[in-house]
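One protein chain omitted, others in place.
Read from first to last, the chains carry the letters A and B; within each, the first residue is number 1.
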Amino acid sequence: MFKTEEMEINLGPQHPSTHGVLRVKLHLDGETVVRCVPMIGYLHRGVEKICENKTFFQGQVWTDRTDYVASVSNNLGWAEGVEKLFGITVPRRAHYIRTMLTELNRITSHLLWLGTHALDIGAMTVFLYAFREREEILSIFEAFCGARLTTTAFRIGGLREDIPPGLEKQVRAFQARFLDCIEEYETLLTENRIWKKRTIGVALLNAEDAIALGVTGPVLRAAGSTYDIRKVFPYAAYAEMDFDVPTQTAGDTYARYLVRLEEMRQAHRIVNQCLDGLPEGPVMAKLPKVLKSEVNEVYHAIEAPKGELGYYFVGEKGGVNPYRMHIRAPSFINLQALPKMVEGRLLADVIAAIGTLDVVLGEVDR
Amino acid sequence: MAITKVWIEEGCIVCNACEAECPDVFHVTEESCHIKGDSRKDGRESENRDEKAELKADLQSSLEASIVAAAAACPVEVIKYDQVASADAPGSAEPAAAPAVIASPAPVAVAPEGAPTAAPAVDADIENAVDAALGTTGNTAAPVPAPSAAPRPVAAATPPDPPAANPAKPRVTKVWIEDGCIVCNACEADSPEVFHVTETTCMIKPGVRLDGKESENRVEKNGLKPEDGERLITSIITASKGCPVDVIKYEVLGDAPVVEAKPHDAAEVAAGPFVLDYKAAPNRQVVMPKTVPLPSLHTYQEEQKAAVAADGAKWAKQQADFETAKAKALAEGKDAPKPPVRAVPKKNENDMEFPAPSEAKDPDLLHLTDLLDGKVSQAFEQSGELILQVHPDGLIETLMFCKGDASLRYEMLVDQTATHYPAAEGFAFSVVYQLISISRHKRLRVRVLVKEGQDLESAVEIYPSANWMEREIYDMFGIRFTGHPDMTRILCPEDWEGHPLRKEYPTLGWGQRDIDFREDRSGVLMRMALEKAGNMGINLKVPKAD
Partner (left out) sequence: MASPRYSLLRTLIPFDIYGGMKLTGKYFGKVLRQANRGPKRTHVVVEYPEVAVTLQPRFRGRLQMIKDEQGEIKCVCCLACEKICPTQVITIEKGKKEGRKTPFPLQYDFEMERCIFCEFCVESCGFDSIILNHQFELAGYDREDFSHGMEGQFQNMFSITPVGHYSVASED
């Protein structure tokens, strides 16, 4: 009379908690996930192909649109990758400003993650507080470069303009408040019994699996590894900054939450150091009017809020366009770990797992 | 055509437009624009208004297009130049006889290419405008119909002179069969000497081929015997047009004769005017790269050596010239000319220095080269990165060593991607593996070169993270990996046609809604295109298909 058979359901592509258009094909046995297959590509725009047909200068605008919640980080990766390809030395002041903005961007990205992840799991209030602070950082971006999300913040060789007057005051005002704000999120979540029940021991990924699957960023560090590109292969002004790399050993959703919160504190520390130690000088390197590449091939990786963001360029002799451009998108690779995290677990944990991986579909599909 | 002199009249507004177009010749200073010393015979840098020094001989024709473009871009039109017709190939910058891959409705595919090349002065924008205009009209007024009704969008009012450089008769150099033959025998009926239809597909007969093999010739693209190519050109083109699935492709040297195709299917002809052949649409033609930018130490060193040798030869010639001039002057009893000065390399004023590749010094690279013994084609360092190029058979072994060897310990495969090199010989793709060692803080790039159609071994067993990355490479380039658990497309839909990141894939995708994105709302583009084309003697007004 009763049949028992595996059920196949689709989570997404329009599920509110998939943060974009991720479709996850789930084979369920009752409420337990037997098999999980992420289906991606709904947002594939061919960014790599487009950038191969645009100049090095123009291509940056497409990086805004891959990981659209961390566009400043993407801009940094693009600019530094191209600079490495050409062998350009960037002035120190530009490095400091870049570092400051990238760290502020890390905060916005983590705040957006915190708000939406908590919202998925059922804690509504944090979302409002997180977005309040994010708004403030976005208006800092607006003051610096004129746009809030699609920033196109940097230029090859430095910055377009120096920071506007008043920006430092604005950043300092934010900095003064922000540590208390993190305390508020902690009050709402860290000891919250429902939050702990929903996150501790959920979506486990140990360090070995994480490394095998190429997972980077906070997800890897929550499993115990200390791999952080800012420390290991320093770029921009990180070599001169004093900060810690937060790690946890549990490798579950709760550990990742703690790591990301601590990362926001460290980002706050770095921003302060950038402001205090901002050197004087030009913000743009001296460059020829038209950049023509030589035959060269570089891979430049930075620590984006989501993990290792790498730009791979191949330059052609006398070319004004990259011959080949490839984005190593952290979300794309991290999403590979989703089946490992949820197979054998409950359906409701899939939502937590997607949230805790912090994927942005614009970057997964590119 | 060539430009002998270029100078700047009074009134420069230092807008930098010319430098952006042609940085080799123009240099915009604070007050005015100068013609660079490097490009001039007398080596001085000035506006060149009074002295009118000539350009260097080698630059005269190579920079022609960009100088013309710069002059056109100048808002105050103060860039003037002397243009002379050079001896060879009047009226065509490139010999029109360059082999062009022609899709079946041949005239449509070549016509827009032909228009700008026949033009005396080609400006990138004109090309764009012409293309755009062709695109819009092509889409609305003259859809590409079945071959028999194919209109020539560029009906030349004054047909371009036949290329003087190539008096030989046109001939088919290559013919091959693409995937998708339906074994209908149509081609064998048209040209039995070339085609042979078997049970499964159509073959190019051995008798007409240079290598004397019988195959589809799709991969190897072996040439036809020249005499056969000349003799059979009409029948091959007829067969190609007659092919119902358009899989017969060929390359022609010279002007292809216009061949009327036999309407083979009434239904198809009727459907014709409404079907746009995406691949033949003029705005979807791609320019294939001509160079192979594969960074390598060997090539770099050879280039450097050649540059040094060229420099030395130039200097020797200068000195020899001086000696003869001196001897001549002495003989005639005049003052000796000034001895030449060896040009010093220009100082780099910019914060930019090309990161040149250097010999492998890193212990990891040396260790791996020892371990792999003979499988490594080259190892070098560039931009602070370690690069190891191995043979495809040694790939898995290399990765095993990288991961397993106690002194290497590259635990993570962070990235894997490929690059398409259509112009290369002996390989078509390079696949790179970016490895990191988390414990030792090192990065390494392993590179293999892959031929077209060659499979690589999958790295999933060693590095599970290769799973999606290999699927992405397959999706984007069509390189298959053996031993991969699930070799399917990942970003594109399963039924997608083509591999988007190959260089022959057009930017305006196939199967995309056919909008010309640069819409011509106020008719500007159209007017500009018509005017420019009119100056070139081309009639762009496409006859309406009725």
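Descriptive notes on the structure:
Keep this in mind: contacts are C-beta pairs under 8 Å (C-beta built on N, C-alpha and C of every residue); 3 or more make two chains touch, one makes a residue touch a chain.
On a predicted model such as this, the values are computed, not experimentally measured, just so you know.
One chain is not displayed; in the complete assembly it touches the shown chains A, B. Across A:Ile40, A:Leu112, A:Cys145 or A:Val202, the residue that sits in touch with the chain not pictured is A:Cys145. Within the whole complex, the absent chain has one touching residue among B:Ala73, B:Leu388, B:Val432 or B:Leu501, and that is B:Ala73.
Along chain B, the points of touch with the absent chain fall at residues 11, 13-17, 20, 73-77, 125, 517-519, 521-522, 524-525, 527-528. Those residues of chain A that touch the chain absent from the view are 54, 57-59, 61-62, 125, 132, 135-136, 139, 142-147, 150, 152, 160, 164, 184, 187-188, 191-193.
Rule of thumb we're sticking to: only the chains that are shown with their structure count from here on.
The geometric centre of chain A is 36 Å away from that of chain B, both derived from CA atoms.
Within the complex, the chain B residues that touch chain A are 16, 19-20, 23, 289, 291, 293-295, 299-300, 349-355, 382-383, 385, 387, 411-415, 417, 419-420, 432, 434, 438, 441, 443, 445, 463-465, 467-469, 476, 489-493, 500-501, 505, 507, 509.
Considering their complex, residues 40-41, 44, 46, 48-50, 52-53, 84-90, 157, 211-216, 225, 227, 232-233, 285-290, 294-299, 301, 308, 310, 312, 314-317, 319, 323-324, 326, 328, 332-333, 335-336, 365-366 of chain A touch chain B.
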